[in-house]
Every structure is written in structure tokens, then in C-alpha cells.
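Structure, as C-alpha cells:
Here the complex is missing one protein chain, while the rest keep their positions.
A and B label the chains in the order they appear, each numbered from 1.
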Amino acid sequence: MSRTNPRFVARGSGKTTEDYLPGAVGGAAGGFGRADSARTRRRVSQIVLYVLLIIGALIALMPMLWMLSASFMPTGEASTYPPHFIPSRITFSHYADLFTRLNLGRYLFNSALIAVVVTGVSLVINSLAGYAFAKLRFRGRDRAFRILSLGLVLPVQVAMLPLFLLMKNLHLINTYWGVIIPGMASIFGIFLIRQYALSIPDDMLDAARIDGASELRIYWSVVVPGILPILATLAIWTFLATWNDFMWPLIVLSDEAHYTLPVALANLSGEHVQDTELMMAGSVLTVIPVLAVFLFLQRYYIQGVMAGSVKG
Amino acid sequence: MRRNVPRPVLIPALVFSGFLLTLSVESCSTASAGNNTTLRIWAMGREGEVLSQLMPGFEKEHPDIHVEVQQIPWTAAHEKLLTAYVGDATPDIAMLGNTWVPEFVALNSLAPLDSFADKSKEIRRDDFFSGIWKTNVVDGKTYGIPWYVDTRLIFYRSDLLAKAGYKEFPKTWADWTAAMKKMKSQMSDKQFPLLMPTNEWPQPVMFALEAGSPILRDGGRYGAFEQPPFKKGFDFYLGLYQQGFASPVSSSQVSNLFQEFERGNIAMYISGPWYIGEFKNRLDSATQKKWMTAAMPGINGPGTSLALGSSLSLFAASQHKKEAWLLMEYMSRPAIQLQFYVLTGDLPPRKAAWQDTTFANNKYTRAFRDQLERVEPLPQVPEWEEIATTIFEHGEQAIRRAKTEDQTLASLDQDVNAMLEKRRYLLAQAKGH
Partner (left out) sequence: MSTTVRPTSRTPSDVGRAAWFFLAPALLLIFVFFFLPVLASLVLSVTDFDIYAIANPPTTRFVGMANYTKLFHSPEFWQALKNTFYFAIVGGPLTIAVSLATALLLNAKLVRFKSFFRTIYFTPFVTTLVAVSIVWRYLYHTRYGVLNYALAHVGIAPIDWLGNPHWAMPAIILMSVWKNFGYNMLIFIAGLQAIPQDLYDAAEIDGAGPVRRFFAVTLPLLGPTLLFVSVITMIGYFQLFSEPYVMTQGGPLRATTSVVLMMYEEGFRWWRMGYAASIAFVLFVVILVATLIQFRVQKEHV
């Protein structure tokens, strides 16, 4: 009998001949040892895996942990050698400074306002279009869809120069709308919704039509409840992307009253490059809202990423 | 199929309230309440921070005017101002570096101030340093009121200079070089006598001015970088790095220059008057007794520096020009300029202010008063900001030996000539009419 006789391999359990018939192979001596060694080997693999995972987790988290820690350090402590990982004493002065002297509350408000409005509006607009592409038959559908796909390959920066001039002529430079409007429709969002909406059974829609419901009513009462998970995903995605958006708000907003957090932060870092601890506090405040949104709703977000990407 | 009623209702509700909020916030920021006028003024750096402190005094005298101060960092100010101009979102008044005035004039964005100035009792032309006032005059019209003067000179550790055997700061390039050599020998590898960030244009330009270079020639139509005067100044500039007196770092790599100065890792720094205030505020008490200012050394004796400074300019699109002028007059009062000086260390452009005892007794400002006698203005071309950036970018290549000095100067001429092409074209067109 060979060591790994296939007839004795139990499917999926990873067990081998040795596990079932200890000592049957290769002599009695060390028979029990072999069963143990397989388990030990598994144990060792497990430990190695966990160690790797934990090291990875530390690497993933370390910059942000240092950011948090430094934000509470007294001024100057973050620029010492050897670097401190824990504040010698905790101070909230930088956070106070940000909200009083440096007006961070306003920027928080701006970011939140823009992110919420863009998310809300784009959910409606994109889902209407995504559903239409998925389930409504109309002339030119395929052609329009192909043209939209082209848009996915176009880098958005190519549009920014003329878009700026367009916004100038519409008097939308340095306004919230200047930031909101370009974000209200997204090709990616439409595709995401469409992909998901394809799975809505046509019979359900036809039945509703026969009952006399208008297309809009069908969308509202039949489709939307059916695509809620992907809507949740898209909402989170849009919120995060809008909150984190940097280049376009940087270009369009010249007046600090309208700055979003990333723009304000970049602004502050130019002026306050000497104030490490202050900048860390600013970074913490910028990152906390998106982290919170992500952590609470990660199920939808992660599902969406994984579902949207596994294509046939 | 889930029927989750709240969410489909929640989203439109959120969106709608978002709309309302956006509209209301938008209109809030542009409206003026009732009879009150709101003036918007933009200022950079420390001046921006301090300006807010000076406004209550003005508002008390003019209860119907409210002033909103916005601060922008210097690194982003130029582009923010231009973006504001392009987007028709300019404030009423902006603090402009005087090298930017020609640029904004070329855009027709500034209002000429001669009619205001001629009638004014507060602002008298003859009381300002004439070289400084001139930097604000383009094509015979005044477009800015000098707010503070700026020139660059040396801040140094007097104790470290004494240790090298010099009681007074050297007055010639040769002496200065010898002093730095001595200091370097007394320092460790990681310490440098001079902190001179490679991404700053004032240093190469001021050495070129000392050597007699016009920087641009033919009425600002072409670069003059390959000509002997500029080369001489640039030689000296490069030499400071090549002899190990200055480390080739950029300004963003210096995380805390005050600490480096305290610890003796650097002994000299070329900067402007506002650093008097910064040093006073941020250096520890031990170091406070050990620093001093000195005028720039020159080739054969005391040297030239830059005629910089900032002006208050009025935007042509402002709806409140009269009120804005009142603010400019207020800021130009000698008493207010003195107050401003106390808060920032920025030097007043009015001779009346200089006569105050504050300056007579101030050991740090003496060097500045001296240096102001030897300042040269920069070419008044709209492209100056871009040219200045190009100068230090090419300078960096030479410093790091990515290019030889001659290659650097040749490509500087090439690039700057290309930048000035449109200007040459427009000037030729104007002549043709």
C-alpha cells in the first residue's frame, strides 16, 4: 500500500491514511507519533498563519495608531528621537485649537453637507438609470450602454479644465453646487445598480404593469425594495468617495468658508508644517467620520465590493 | 422582497433637507445684513492671523462696517487668488505680495487707487519709502497701498559666530565665506552653518541682484540668465552648497527649524522681518539671548537685498470700494502700523512710523532699517511668480548636480523665454496699434 493511497483520502478533511490507520503504514513504531505529527503540523501552520495575520494587522493599523497617539501629545513631543509611541501626557489642546482658532467645525459641516446631498441625489438618479438599463427595453439601449462603458476608461481629470471653465460661466465656482453637481451622476453607480437589477424577475414587473401601475410606481414599489442591499452599498460608497474627494474641491473652492475637510487639511498642512501634533489631530478628525460609517455598515460595503466584482 | 418603508422615505427627506440647507447656507455667506456692509479681506501667513485682532478697533470707529478676515497659507495664496479671480469670487481687499501686483493688473482685476490717494488725508505718498511705493505703480497708475515692507537678511546665532572668531557679522562675501568655513569646522557632519532651503527663489535672485543682474532684459521680454552678472551671483549661491555650508534640503523637510536653531544644528537663516516675531515667540529662553540680525554681505561691502513687501489692493469687482478705502486708510495710520509691527514684526512702509522710539530702541530692526537703504525691485512682469518658481527649480538641479551650472543657466533662459512669449506677442500687438 502506498502512503497516500487515494482510496483512503477523506474528502475535504485533510486527513490521510495515517489518521485512520495509525501505524498501518510504515511499521508500528511511531504510528501514534504520525497522527500527532499531522495534527502538530496543522497546529504549526495555524500558528504561522495567525502570526502573519497579526503582523499584517499591526502594519495596517500602525500609521493610524501613531496618528491618534501623536494628536494627544504636547507640542514638540512628536519630533523627538527616539520617537514616542505613547504621549507622555494627554492633551486636548490641539483639538481645541482646531475647533476654535482654525474653524474646523465649519469644514466638518461642509464635508458632511456635500457628502449627504451627493449621496442622496445620486442614489435616486443612478438607480433610476441603472434600472432602466437593466429592465426597460428601449431603442438605442445597447448603444447608449456601450458609450457609457467608454466613460469608465476616461480619466476624470481630462474633464476638469473645461469643467472649471463651464462652472465659471455658470457662476458656480466656489459654491457647494460647484462640488455637488459633477458628483450627482456616476457611470460606476449606474453599472453597479444595473448589474444587481438584472436579477429582478421580469414577471414581477409585468404583473405590476398589467395591474396598471405606472413605470415610476413600479420603480418605487417593486424595484427599490428589491435592490435595497445594493442601494445601501452604493450609498456608503458614494458617501465615502465624496467625503474623501480632494482634487476637484481643491480646484473649485477658493474661499475657506466652503472648504471641505481634505482641502482644509491640505491648506493647514502647508501653513503648519511645523505643528506635527496639530496636523495629526486634524487628520484624526477627518478620518473618524468615514471610519465610523465604514465600521457600522461594512457588511453592505464589503458585500457590494465582492459581489460587484465577481463577474461571469 | 423586503418592504422597509423608512429607508425609501428617508433618502428623499434627507436630500430635500440637504437642498434647503445648501441654499440657505449659500445665501447666508453672500448676504449683508441690512445697512451693514461686510468687507471681505484675504491675508496670508501670520499677517492673516493678526489682522483679525486689529479689526475690532476699525469696526468700533465704523459701526456699520463688519470685516471678515480669511487666512490663506503663502504656499497656496497665489493660486487661490487667481482661482477667485477666474471664478468671480474675489474678496474686496487682498493682501498681495508686491511682486504679484503687475500680474493682477494685467488681468484688469485691480482698481486704480490714485483718485482715492490724491484726496486722502491719511495716506500721503511722500511719507512712504519711494522705492516701495514704486513697486505698486504699473503704467503710471497705483494699484496697491504698501502695507508692510519686507526684505531679506541674516538671522544668526551670535554665540556660534563669536566662537568662530567674529564679533560682528561679516560685510563681504569673502569674509562671510571664511566665517562659515570656520563654523563648519567646529560643527558635526549633520550640522550646517547656513539653512538655505533649495526651493526658495529669494536667495539666488538676491545674489544676482547684488552682482548687478537685471534678471530679465529688454523691458521684461527675455531672460538674462546666461549673462555674466547673473552667473556671478549664481556661482556664489551654488558655492554655498558645494562648500558644505548649507545642506540641500527643501523647506518641507525641515520639520521644526526653531528646534534646529536652538540645538545649534543651524547657525544662520536668511529670512524676513516677520521672523523677528516668530523667533521671539518660539525660541526657548536660553536661545533668546543668543541671536541677532545682520544686513546681507555684498561683493565689496554691505550688500543688496530684495524690495519686497505686501500691499493692500482693491479688487475692481468689489461692491464696497468706499468702505474698503476706509479700511485701507485705517491700516495705514502710523499708530496702527506700529501696533501691527508689535504683533507681527512686519516693518512699516511709512517713515513716520519709523521715527517712533519702538524702532530706535529695537536692536533687531536696526539691520532692517539699514538694509532698506539697499533694496532692488524685481521685474514687473505678470509672469514673475512662474519665473521665480522656475529659477529655484532649475537651481535645485544645479545644486544636486543633476545639471552643470552652464546647462542650468541655458535651460533657464530657454524656459523663461518661452514663458514670456505671449507677453512679447501682446506687447508687439499693442505697439502695432
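Points to keep in mind about this one:
Going forward, a contact is a pair of C-beta atoms (placed from the backbone, for glycine too) under 8 Å apart; a residue touches a chain by one contact, two chains touch by 3 or more.
What you see is a predicted model, and the numbers here were worked out from it, not measured in a lab.
When the full complex is taken into account, the listed residue touching the unshown chain is A:240, out of A:192, A:240 or A:253.
When the full complex is taken into account, the listed residue touching the unshown chain is A:151, out of A:74, A:87, A:151 or A:229. Although one chain is not displayed, subunit B still touches it through residues 75, 78-79, 82-83, 85-86, 103, 106-109, 199, 249-250, 252-253, 255, 382, 386, 393, 396-397, 400, 402, 418, 422, 426.
Not every partner is drawn; the one left out touches subunit A at residues 4, 6, 9, 11-12, 14, 42, 45-46, 49-50, 52-53, 56-57, 59-64, 66-67, 70, 78-83, 85, 125-126, 128-129, 131-133, 136-139, 141, 144, 148, 151, 153-166, 181-182, 184-185, 187, 190, 209-210, 212, 214-216, 219, 240, 243-244, 246-247, 251, 261-263, 265-266, 269, 276, 279-280, 282-284, 286-287, 290-291, 294-295, 298, 302, 305-307, 309-311.
Following the convention adopted for this analysis, only the chains that are shown with their structure count from here on.
Look at where the CA atoms of subunit A average out and do the same for subunit B: the two points lie 42 Å apart. Partner subunit A is touched in their complex by these residues of subunit B: 1-4, 7-8, 11-12, 14-15, 18-19, 21-22, 25-26, 29, 45, 70-76, 80-81, 83-84, 86-89, 251-252, 255-259. Within the complex formed with subunit B, the residues of subunit A that make contact are 76, 79, 113, 116-117, 120-121, 123-124, 164, 167-168, 171, 173-177, 180, 220, 224-226, 228, 231, 235, 251-252, 254-258, 267-268, 270-271, 273-274, 276.
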